[in-house]
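Here the complex is missing one protein chain, while the rest keep their positions.
And then subunit A:
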Amino acid sequence: MTGLLRPRSIGANRQRVDGPAKVTGTAPYAYEHPVPNPAYLHPVQATIARGDITDMRTDEAVGLDGVLAVLTPFDAPRLETGQDAELEILQSPEVHFRGQLIGAVVAETPEIARQAAGLVRVSYARRDHDVSLSADRSDLYRPDEVNAGGETDTRQGDPDGAFAGAARAVDATYTTPMYHNNPMEPHTTVASWDSTGLTIYDSTQGVHTMRQVVASTFGIEESDIRVVAPYVGGGFGSKGTPHANIVLTVLAAKRMAGRPVKYALTRQQMFSFVGYRTPTIQRVRLGADEHGRLVSLSNHVVEQTSRIKEYAEQSCEPARKMYAAPNRGTSHRLAPLDVPVPSWMRAPGECPGMFAPEVAMDELAQACDLDPIELRVRNEPETDPASGLPFSSRNLVACLREGARRFGWAGRPALARSTLEGGWWVGTGVASSAYPVHQSPGSSTATVRFTADRRYEVRIGAVDIGTGAWTALTQIAADALDVPFEDVDLRIGDTGLPAAAVAGGSSGITNWGWAIVEAARAFREKFGAGPSPGDERTATQPENPHTERFAMSAYGAQFAEVRVDTDTGEVRVPRLLGVFAAGRIVNPRTARSQFVGGMTMGLSMALHEESVTDERFGFVVNHDLAEYHIAACADVRSVEAHWLDEHDPYVNPMGTKGIGEIGIVGTAAAIANAAYHATGVRVRDLPITADKFL
């Protein structure tokens, strides 16, 4: 056991401690930190997708009133190279993708910087570029491993043979397009580099990660860098690892020697160099006996990466773990293209990788003449199909059943295209969700200190990207110290605090919370219940002995009602309902917002989102929020999130599993399945747009 905490604050429906500051506009986001006499940066971006810069004429820009500096690859400060090609900008004249950062203007105002950036004249020696992903490219390759350390290929038994002999079969190809993270707050950096060191106010998911990357990129000591991020307006993974915009701003700050430099991305720039979710092409084959029991399950995925830096999205993970099947095969293949580096986007791998198998399961249910919930129940594994380990807890079936009850699944017509109401085809669909419990032992450290005014100050370099970490960590600290919530003062978002893991992989609460619990326990052990002002203890999150013994994941079931207009094919989703089993819920208010937010983003993926690449130019042409559609309020009618009371003593002392990402996993499949049920049209290529029903 992990010494599960006795919950008092944990589980309470607490308002966000940062709420009043946010709604009154007094919570400083990165751009808003007051710095003396700031200068403003606007980048110069490549307008070709591959080639070399032969010349950059900057005289016009330099000549503009108010321009302070212009940086180009020919004169920018040098970086440490050979570590991360994505970050090593302005070090050579090479262009690897369109939109790449190739220069910067620093000026007295953002407007002057923008104008001057437009006056920089760039000449290129172009080379042919290639940005076209397809499954039949001859240069697809096998990465050594995939994101989060997973295996590239897996094989159990004889998937092909078993598939060939299966009584019921589904063999189909599914595609998900490219997606771009668009948190409300674009990536923003304020950097100031003077004789005392480098200070960075940044919109980041991890201050310590950022510090470490900046230190190694610039070849300086971490102790000379401070990164501050008390409030962040969303990240969804795109701020989890530093991107080139940070390097550009710090390069400029170095050039400006002491004068702070501010850079906030425009919305269009969000589509160029801060990561995106790779498009996927997934060939799924399911073979089953006549009762719907899987005998073979495979998913072979083709994705893209950039030529300069590999990123392999782990899209096969769901196919490896969700259902029992004696024969199984999965593989990832990558096309190296002249594109920006793909990166993390909410539930990387799990999210796109759940879409194809969960739609295939719906197709299999139809082939077996079975209710889709019953099909899933029949294929529930006893132990984790990937590792063979027992589950620390797995309540997928309970989620499916509870969801069916709440949603009103019973009595659903078995046949597709059987309900017509007032000019709409109406249907319902279901899909499963899962998300692994990630943890990084040793990654996070916390300090508990008793202050002169008899309060408990809890210090940890965690970051709240809008998730509710400010509140949830305070609740955890209160219970770990056995004091009222009000007695805890949390300090986060600063490298001046003890080191902490990045807010990513739905692991923030696991990593940071555990460090806080360790520190609190060490504090009480040393000082007892009556500490003196100044007493303090620091501790680091330990190894979890149970990760070797158990497979740990959160599970969920998502239900959708879909309406398709008989005249226009327009798709609306009046109802989404999810039931999740994600361990203990620290705060129902912030948890609901995570689940509902994830589901809404899943709806957005199902119906709207698609980054359209123009292959001739090599970039995403619908690069703003008028053209790249994200679900609007009118798209989201009733979104309900529920959860089961789940006790898992093995995951960590809080009993939590992580809830930031599971909400987006499976949603798109539930909606696609409901759209099929409504219309009889099987859409295997996202997004599910009107034209597909005409």
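Throughout what follows, a residue touches a chain if its C-beta (ideal position, glycine included) is under 8 Å from a C-beta of that chain, and two chains touch if they have at least 3 such contacts; residues count from 1.
The rule we apply is simple: contacts and distances are computed from a predicted model.
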| item | value |
| --- | --- |
| Per UniProt record, name of the chain withheld from view ["Xanthine dehydrogenase family protein subunit M", "ABC-2 type transport system permease protein", "Carbon-phosphorus lyase complex subunit PhnI" or "Peptide ABC transporter"] | "Xanthine dehydrogenase family protein subunit M" |
| Selected residue (touches chain absent from view) among A:Glu421, A:Asp453 or A:Asp691 | A:Asp691 |
| Hidden-chain contact residue, picked from the options A:Thr47, A:Ser92 or A:Ser216 | A:Thr47 |
| Chain not shown: contacting residue from A:Arg572, A:His642 or A:Arg682 | A:Arg572 |
| Subunit A residues touching the omitted chain (full complex) | 47, 111, 114-115, 118, 266, 268, 423, 565, 567-570, 572, 607-608, 612, 614, 616-617, 621-624, 626-627, 629, 631-635, 689-691, 694 |
